[in-house]
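As you look at this complex, bear in mind that one protein chain is not there, while each of the others sits in place.
What follows is subunit A.
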Amino acid sequence: MDVINIQGTDDTPSVILDKASGKFEISGRSLPEDVNMFYEPILDWIDLYSEDPNDRTEFSFKLEYFNTASSKIILDILLKLEEIMEKGKEVVIKWHYHEDEEDMLEAGEEYADIVEIPFDYVLYND
């Protein structure tokens, strides 16, 4: 499968999606002008991946900030990962949050309430 490797900017996140190495990570800031356009290839990639997923998928979110439009897309990603889990594969979300950013921890907990996937919360500082 192709590897997605997008370098972050001041309004879009870095994205790495690599089936072979098992690295799945979205990090940085997400406040793009057009969320649909930015995330479309990412959602398409996950759709393709879910046809033949790894036995275990550890998906990392290490976001410093995301706007509300991105928050909807993040839920879409999580719902796709949930489908993979429903196929009998193991899925874990690593939800990173900065020590100064309680709101980010809360955001993770809210997602964990909505989807059935297990969340690991990882605290980091600069």
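Going forward, a residue touches a chain if its C-beta (ideal position, glycine included) is under 8 Å from a C-beta of that chain, and two chains touch if they have at least 3 such contacts; residues count from 1.
Everything below uses one rule, namely that contacts and distances are computed from a predicted model.
Chemist: Can you work out the missing subunit's protein name as recorded in UniProt? Choose among "Histidine kinase-, DNA gyrase B-, and HSP90-like ATPase", "ABC transporter ATP-binding protein", "Succinate dehydrogenase subunit D" or "PqqD family protein of HPr-rel-A system".
Modeler: In UniProt, the chain excluded from the picture bears the name "Histidine kinase-, DNA gyrase B-, and HSP90-like ATPase".
Chemist: Pick from A:S27, A:S50 or A:S71: which residue touches the chain that isn't shown?
Modeler: A:S71
Chemist: Which positions on subunit A touch the chain that was left off?
Modeler: Given the touch definition above, subunit A has residues 10-11, 31, 33-36, 65, 67-69, 71-73, 75, 100-103, 106, 110, 113-114 touching the missing chain.
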